[in-house]
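All protein chains but one are shown in place.
Entry: chain A
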Amino acid sequence: MERVIITGKTIEEALSRGLEELNTTEDKVEYRVLEEAQSGFLGLIGRKDAKLELIKKVDKKEKAKEFLEELLEEMDLNLAVEIIQDNNEKDALLNITGDDLAIIIGHRGKTLDSLQYLTNLAVNKGKEDYLRVALDAEGYRGRRKETLENLALKMANKAKKTGRKVMLEPMPPQERKVIHAILHNKSDINTYSVGKEPYRKVVIVKE
């Protein structure tokens, strides 16, 4: 965390000098007045400068990016991280790109999910204002969603034709949600989940 203690003839002056020193803007710092300015007698005797303490706020999205970059470099993977900017304070989406994408995605996204979970822990350690971090790898999430939706429709047809329950393989909550969502408006199909995490799976049945 970067901080400076700075003085100026007025609070405003001290603040603007401090911002210059930290090379940042007012919305990214917190400040505390240590001493008020005193104009003194005729502006000559007993005049005192204002003293401020400026602390640069940590941008959690930046922190998530730095954490991932440090980790990917230690892992010796040729990958870059970018923050997909939006104006939302509570959610962050980061995209990973590069040659070693397959390694970081892992089998059915298992490594990407683990990395996402650890990034959330690292960024939100002991701090308020929870930031939910989502990771993507060159559109992997979108492609996976499409695959799951196709699977869901195919299995719904199978359930209709055979009249039997179709049980899918175990999936994490976000993936089960995709299955439930796409089949939600099918009037002749019902879906529910059985089992305990992480082996919980979706069951598709004919109504």
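The criterion applied here is as follows: a residue touches a chain if its C-beta (ideal position, glycine included) is under 8 Å from a C-beta of that chain, and two chains touch if they have at least 3 such contacts; residues count from 1.
The rule is short, and it goes like this: contacts and distances are computed from a predicted model.
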Given the choices "Glycine cleavage system H protein", "3-isopropylmalate dehydratase small subunit", "Aspartyl/glutamyl-tRNA(Asn/Gln) amidotransferase subunit B" or "RNA-binding protein KhpA", state the protein name listed in UniProt for the chain not shown. "RNA-binding protein KhpA"
The listed residue (A:I11, A:I55 or A:I103) that touches the chain absent from the view is A:I103
Which residue, A:S39, A:S114 or A:T162, contacts the hidden chain when the whole complex is considered? A:S114
Contact with the hidden chain, among A:E70, A:D91, A:E146 or A:E169, goes to A:E70
Chain A residues touching the omitted chain (full complex): 67, 70-71, 74-77, 103-104, 106, 110-111, 113-115, 117-118, 121-122, 125-126, 197
